[in-house]
Structure formats: C-alpha cells, structure tokens
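One protein chain is absent from this view; the other protein chains keep their places.
So that you can tell them apart, the chains are marked A and B in the order they are listed, and the count of residues begins at 1 in each.
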C-alpha cells in the first residue's frame, strides 16, 4: 500500500513534477551533500534552477542585465522544485518536512539591481502554496551576489525541520 | 501587574525606542515571516534600517560610495532596533531571548570597499550593550553584497535561542 504523500500529490495536481538529480557539468566537482540531515533538522545546500532531467536551466547571467525579473522569478520557482527533489531523495517523502525555517535567497545581480525580493518570491510562493501558511512559513533574506556558480541567476539555501 | 521587561527598560534608559512594523513600499510583496519561531529557536529574516514609524531609513546606496562608513554604522544600529521590534512583536518580550547565536551582516558595497566589520559593529555594539556578554555574544560574518533590496546600505539576518 503506497504511503500517503500529500505534498507530492499537491505538486502533481498543480501540473508540476520533481526533477532528476543535478547533472553537474564535466569537470565540476561538488564534494558535499545536497541535503545534510541531523536529528530534526535538514540543512539544504545552495541549489540552482534545473530542468526536469537535472540539467541546469537558463537563462544564465545577472538579473537586471542578461536576465529579467520575471525570468528570475521563474528561476527561483524552478529552484524550489530542485530543492524539493533533493529533499524527496534524502527524506523519502516531502511530508516529513514539518516546518520551513530559514530561506537564504541569492540573486546574481547587475550593478544597481535592487528587486531581489520580487525574484525570490518565485520560491516562497511555491513553498507556501504547497505547504500552507503554518508549515511553509519561513524567515527569509533575498540579496544580491557579485557572482554565482556557472552564472546561475539564482541560488537558494535553506533549513527545515523534519519528522524523525 | 506588568511583566518585567528588563531589555526594553534598558533600551528606554538609553533613549531608544522600538519601531513600528515595516511599511513596505507600494507594490512590494514580502510573503514571508519577519521572525520564524520553532521550539527554542527564532530565525530572523533579513532586516534593514527603519525610522521609528516603520519607513525605511536612508541614506540609500553602497557603503564606500553613496554612504560613508559612519552612516553605515548608524544604519546597522537602526537595523538592530528594527530586528528587536520584530522580536518584541513575535515573542511578547525581548527578555525571552536567552542567547544570540548567529548574525549575518550584509553590507551593500562599492567596488573595493573592505571595511564591512566597522559597519556591522553598529549592530553588535547595541546588542552586546543591551544583552551583555553572556546572552548577547554571537558568531558573526560581515560581508559585501553586490546589491540589496531597495538599495538598502545594510541588511542583517540572525538566529537566536529563546525561552519557551
């Protein structure tokens, strides 16, 4: 009998699906865990947007220059899917996340760009839609970086509380 | 009978007061919690400096260009007041903070600017003065960002331990 998986069912109902593991470009070495679990906490590494097959998703570059705010919003939403996919692989079920705690949203920013919150809302909106206000609520920063790996427009790290 | 509120009394004695909630500019959507409480932890979102009425406080721009180090120090001190105000609203009393743990101080930095610690000291000095060395002590980073929301000169996020 399949385990109830409420969050994943909600994802499917929204027409979304989880992504395959990141296909790091040749020569790129990532000697760390995408999700580090300890007790009732899962620490989530910085993730970027991927396609469903795990290939990093463009457009690449700085928001405010090569990438628009709307494209940045979509990249942040895709990053949420990428993170949920890592959590599913590590935890077995997305329902084990009992509370989102901290979200650190990093936006590759052109000089003078100052709309980082409008970009990272793509992440927060999806997490809140999936988990609801009580479980999905989170503390957040949305800030401008001078560069991100592989010219990703967005990278997000987070911390969540999990059921044992 | 009023509850003892030692920290707030100390603030008042210093001639300082808590601020009204952030008045976000029209059209800015912030779908997250300024403080996320879970168990004995409060996760504090990135905050910027505000005036007592909750309006964001200038000067705006990059420290090392439009904003001086001294102005940046004042902005970091105001950001401490803004964070304390959010904590008061969420926790009921600032005395519930039993230990400051982690402070991440972000300075909107002009190219070549490298005095981020002198800026974020405006935050650390006030927290240590209010809470003392034992409760107020914290791990800290003070680093340079390529941009911050609304061209804030400083944004600070933090994590504290709280009494239930």
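To be clear about the criterion, a residue touches a chain if its C-beta (ideal position, glycine included) is under 8 Å from a C-beta of that chain, and two chains touch if they have at least 3 such contacts.
Keep in mind that this is a model prediction, so the values were computed, not measured.
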item	value
Chain A, residues in touch with the chain not shown (by the definition above)	28-36, 38-39, 41, 43-46, 104, 106, 144-151, 155, 157, 159
Chain B residues that touch the omitted chain in the full complex	64, 99-104, 107, 109-118, 121, 124-125, 128, 137-146, 159, 161
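What we mean here is this: only the chains that are shown with their structure count from here on.
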item	value
Centre distance in Å when chain A and chain B are each reduced to the mean of their C-alpha atoms	26
